[in-house]
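Up next, subunit A:
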Amino acid sequence: MKPVLRLLYGYFFAVPWLRWLSLAGVATLVLSALYLLFIAQPFAVQGLAVAGLMALFFGTALMPLMVGRLARSKQAALLPWGRARILLSALLTTAIVAFPLPLLGVIALMTVAPKATLEAAFYGNGNSLAQFLTTTFFWQMYVVCAWQCTSLYIVLWFATHERGVAGMLKSLLIPVAVLFVPPRFVRIDPTISLAWPLSLLLATWFLIVAYLLWWPRIAARLTRRFGGITATTSKGGRVASEVDLILELDRPWRFALAQSVPIAVAALFIREPAAWLFYLTIFGVIAGARAGRAAMLSRTLWLRSDADRRALFDRVEKAFWTHTGYQLAALIALMVAVGTFIDLPTRFLGAGIPLILLSGTTTMYLGLAMTRGIRFGDAVSAVALMLAAMSIALLAAKESTPLAAIAGIEAALAVATLALRALAVRRWSALDWSICRR
Partner candidate 1 sequence: MQAYVVARDLGKSFGPKCVLRDLDFTVEPGDVVGVLGKNGAGKTTLLEIMLGFSPASHGRVSVFGQESFALSAASKVRIGFVPQQDELLAPLTARDQVATVAAFYPNWDAPLIERLCNAWELDLDERIQSMSVGQRQKLSILLAMGHRPDLLVLDEPVASLDPIARRRFLEQIVEVTAEADRAVVFSSHIVSDVERLASRIWIVQDGALRWQGGLDALKESVVRIRIRNAGAAEALPFRALHVTRSAGHLSAVVDDWSEARHAALCSQFGEAIEVEPLSLEDIFLALHR
Partner candidate 2 sequence: MFQLNPHSGVPIYRQLCEQVRRMIAGGQLPAGAALPSVRDLAIEHAVNPMTISKAYSLLEAEGLLERHRGRPMTVASRPRLQAGPSQRLNALNSELDRLVLAARQLDLTPTEVIKALREKWEAADAGIRRRTGSR
């Protein structure tokens, strides 16, 4: 048990920065539990609890990366019970992070919710309401929560570990599932069965275990049979320019096509315009996000060309415009297709197309401005930008918002983009490659 506890300590508290986030999360959650128990005002607590959960989750954000690295390392093969203990530590982390939400939920329902409403919704098959809440309801919520945490950790793992189309595709598919599958399973309904969410959770963990433990062997066997799938050079067609190759932008159509898979999957689930706009904005943001690596990759380019730093920026900017352009164009085409397919209002397209274009370009310039690794300020503005884009999406989809207001907000976003471009130009003219490592 000692090694597992030590690993848990590592995930929660050993990384500077994140350590304080975890601690703040724990403190906030304890505070909101106390608040619920003694003051009993759930609506004031809601925001606090969500903030605490987010803090705790992001405090352990590097857990997937560490587990992935450890579990697949050669050293783990030689640690006594190494892989089993590492996986157990990952499972326990998820179990711990998933725990506060159902706990707070049960406390909130027990202490504050108007009894009558609950009794009405509750069929009461001989069990008392309290008993139901502390057992079936708690476990329902816990299992769903654990599954959501697991999925989000997987997203984080893909985001921190894999790059390229495959990583992007995988990390995009999961939010769809997280956002739209599980809430069906949490209801205040004594007849609901735990079997579904539980088997979903178990299946997910089975896949994780299989991936970490057996995938390398299966992959080795597959490559043996089918030969390497690596580096198939593009034969014929457009030959990518050196700039694109160095910046890893040589196959824009692959990224553009990759988007269509999760969107097609989502088209089966999502009907509300607000959700669609929200979802597509995320894609727009992601389309621009690859620019975050531009500074690091551009060193080779600088060594090979006679461009000075300012001229280098122009070339890189042009390459990214082409690349992002492909993706955004594909995204808008998909948007129109989806709009016709499920009959969304034209207002949705009118507000949506500029929003997607803007969120893509804004993140692109934000990425280009990140020339010094991901620092605190950059990280905060990136998160703020994403949140802003998403809330604009939700706002724009509301029928009650006047179109002029949306236009105003989008104009503000355009100004922000120009400001970011100016910042990027200034930073690139004094680009220091020794500090733009990740």
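FYI, a contact is a pair of C-beta atoms (placed from the backbone, for glycine too) under 8 Å apart; a residue touches a chain by one contact, two chains touch by 3 or more; residues count from 1.
How were these picked? Simply put, all candidates are chains of the complex that A comes from, given by their letters.
Remember, it's a predicted structure, so these values are computed and weren't measured experimentally.
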item	value
Interface partner of subunit A in the complex, by touch - 1 or 2	1
Sites on subunit A touched by candidate 1 in the complex	2-3, 5-7, 10, 14-16, 18, 62, 65-66, 69-70, 73-75, 77-82, 85, 217, 220, 223-225, 227
